[in-house]
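See structure below.
A single protein chain has been omitted; all remaining protein chains appear in their positions.
Coming up: chain A.
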């Protein structure tokens, strides 16, 4: 690991200034992703600005009935919070499906939003990778790509977005609040992460000096009936091959509300708008669920290593909606 200097920011203003003044500085949340990347030499900040003392670790109800989550809330606390469990069960489940208990105890909401891909070629400095070294090529396209994306890909990069939490946030229409020395702005989840296009190294809408301060969840009656399904290679502690965050509202056999997003299959947390569109107003049947899933996966493009995800995602979407219909949210 390259030597760096460390500062602990006592308040938001200090943190913002520290990063604004130093283009080589990075915020440090739980460190579970950043420190690993520093060890591998992928991230080489000059300065690490520890933000874990900032007063951004609250979860509170908003006047409109929504919930505001501070950027420094640890993943375990988020998952366990009564408001989240009652109103947004899909978020609680998604967070618990990620990493391990030890990692979730450290990981923060802001860090989870900004965690970087697990593409093995990105992690290996001897390999070609457009994300790590723009213009160097993509090791994964002709190599191992079992974990890679089938949606939102480009000829430059097919890396999957690894987060579980973000998939639930996408389904819930969350809004990310960010702050810099220039002020505060709000970015909807749908535009927070960027597809790779020709610039896979640009991953989010954030400028390097912007701090995530909170995530806001709008009130949603649909969200109370929601669940997260993660398909993976072992029972726990593995990234998703495919994951589905789904919220469903059905009246008299007709879908009246739906929020759907996919993980593991896309370069960004994937809001499944086509499927949602196909479902709204349709009868709540296996047939509709399957058709919606097919509509969503229609533009997917697979490689020999990851083409299976297209069918796996169709099935996982259908099965998750079926389960929501018959069993509702998890207990």
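Here is the rule we use: a contact is a pair of C-beta atoms (placed from the backbone, for glycine too) under 8 Å apart; a residue touches a chain by one contact, two chains touch by 3 or more; residues count from 1.
Criterion: contacts and distances are computed from a predicted model.
UniProt names the one chain left off this complex as which of "ABC-type sugar transport system, ATPase component", "ABC-type quaternary amine transporter", "Carbon-monoxide dehydrogenase large subunit" or "Acetyl-CoA C-acetyltransferase"?
Spelling it out: the chain absent from the display is recorded in UniProt as "Carbon-monoxide dehydrogenase large subunit".
In the complete assembly, which of A:150, A:231, A:245 or A:258 touches the absent chain?
A:231
Which of A:41, A:55 or A:208 sits in contact with the chain that's absent?
A:41
Touching residues of chain A against the unshown chain: what are they?
1-3, 41, 118, 120-121, 124, 126-127, 139, 142-144, 146, 231-238, 241-242, 308-309, 311-312, 315-316, 318-319
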